[in-house]
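The complex appears here without one of its protein chains, the remainder shown in place.
Then we have subunit A:
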Amino acid sequence: MSTDLRDGQKPRLPETEDQSRPIVQPRLGLLGWLRWIWRQLTSMRTALILLMLLALAAVPGSLIPQTRIDPSAVTGFVEDHPDLAPWVRRLDGFDVYGSPWFSAIYLLLFISLIGCVVPRTRLQFKALLAKPPKAPRRLERMPVHGTVTTTDSPEEVLAKARKALRRKYYRVHAHDGQTLSADRGLLQETGNLLFHLSLVGLLAAMAIGSFVSYSGQNVVIVGDKWANTLPQYDTFEGGRNVGADDLPPYSFTLKSFTAEFDSESTGDQFGAARDFEAKVDLVREPGAEPQEQTIRVNQPLDVDGARLFLVGNGYAPVITVRDGEGNEVWSAAVPFLSNDANYTSTGVVKMPDAKPEQLGLLGVFLPTAGTDPDTGAEVSVFPDDDNPKLQVYAFTGDLGLDDGVARSVYVLDEGKLEQVKNAEGEQFTQTIGVGESVELPGGNGTVTLDGVSRYVALDIRYDPTKVYALVFALMALFGVTASLFVRRRRVWFRVTPGADGTTVVGIGGLSRTEDTQLAEEVRRLLTAAVPTRVKESPETSTDTAATDPTPPSEGAATDRSTQPGEGV
């Protein structure tokens, strides 16, 4: 019988024949060495060590902030650990999963895997086409074996045995007139191979995905229209094969956004978010009829292969600003970034055209203004906009918009700006409600809060390979399940003439896996093949009498054990 073990692989149970393979010394020389390295790389021991390394190597990414997940956390880490950070950076600690050492481990593992699985796949094809192997000469050497004597003829026994085996989904073959060879559970190895190969497919799908996918983020205020073109994205990350022409020409108007917050619970959960819902009028291509669509947190919108996800939301106070000369220099909704669970939000308005000087506003928006019981300060006490208030701070001077350097729209660069001060010489601030205005000191103009709007932050993602990733993952799941649950068994029957015209029936069973039910199965097969037995000779019946309460010649009691499907 052939053994298809890898180097270092442990045979689970004794094979039928000695596996005395000649030990081939690698001939020295380049080819010999290459072959030796290949053998080492594709051995079970190497696979095991690489697996352990992979697990170990994945850990640091959970301890150190990762640029691709949370860039601001990385910045924070660098500030907090100025001595450590350069070393972490040198070792790619901020990008563990794209680092050369992490890639090296999984690439080696996958090379090993391919080197391991391809030859096994070939062997498995052969095994699927081949007949069950011939019966070993001595069935008693099988891990599970038994012998009984019967008055049935050899042909009758073999016919019954064949039927019993078939019923348990064995492949059966008679190499000669005295034996039956049977095996089942080839799906086990097939599943194992399918599992390993699917992992390769999964990795390939992910790798290709990184070339052809794109993702972008944008902020849309209620009432605004958004079209899928590159300039409309706030941030955009495309794979190497993605260009501006690849974006499908859809557009939408954000009709409404509603948020529900918990106003009934007490403690921690008070004010926790319960539901977010955005409604858009989607125009799938220029000229098409708008369709109303809903986007929720776990319910993205599919457009042309891309998916729109609702990932954030906030308030956009509608602000009007007149400069010192009475000209309207700003009148629009401004998205504010929320800083806490109660949506205390900050935002800025930059007005380079204001006269006499460039004007910058910093606003703190409180959707439900109230007083903090401990400090007495004015804070937001609930995330909904029940009592919206805007605290206004103003700056004059150079906004720094002319030097061409990209600046965040959410931050004022205070370097060349001066605070607008009150009569006492402190920074001026005033809180206004909806419909109210504030006059800035020093003739710098007026600020009016006209109303409150909301905005949503959307993630737009396109990844055509993800269905393949899913298919491979499902195949892997199916494969590993089959591999761990299907039992690969071999069973042989042998009939030999006994004394007084009786027939001696021998059975042997072998399993390639952990198989606690093999003995039971072999016993049932033997019982089914030989329903009527004569009392065995003393040498072979060491324990039959003790366990068999029915008289040996009566077969009726054994019917229960021959039900199909049992113990499979």
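Throughout what follows, a residue touches a chain if its C-beta (ideal position, glycine included) is under 8 Å from a C-beta of that chain, and two chains touch if they have at least 3 such contacts; residues count from 1.
Following the convention adopted for this analysis, contacts and distances are computed from a predicted model.
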Undisplayed chain, where the name is taken from the UniProt record, one of "tRNA N6-adenosine threonylcarbamoyltransferase", "proton-translocating NAD(P)(+) transhydrogenase", "Phenylacetate-CoA oxygenase subunit PaaC" or "C-type cytochrome biogenesis protein CcsB": "C-type cytochrome biogenesis protein CcsB"
Contact with the hidden chain (one of A:A135, A:A161, A:V329 or A:I507): A:I507
Residue, one of A:L34, A:V59 or A:A244, that touches the chain absent here: A:V59
Option touching the unshown chain, where A:R166, A:R274 or A:K416 are the choices: A:R274
Selected residue (touches chain absent from view) among A:K134, A:K255 or A:K466: A:K466
Contacting the left-out chain in the complete assembly, out of A:L31, A:L48 or A:L91: A:L48
Residue ranges of subunit A at the interface with the undisplayed chain: 8-10, 12, 44-45, 47-48, 51-52, 54-55, 58-59, 61-62, 66, 68-69, 96-97, 142-146, 148, 206, 215, 260, 262, 264-269, 272-276, 296-300, 307, 309, 311, 459, 461, 466, 469-470, 473-474, 476-477, 480-481, 484-485, 507, 509, 514, 516, 518-520, 522-524, 526-527, 530, 533, 542-544, 546-550, 557-558, 560-561
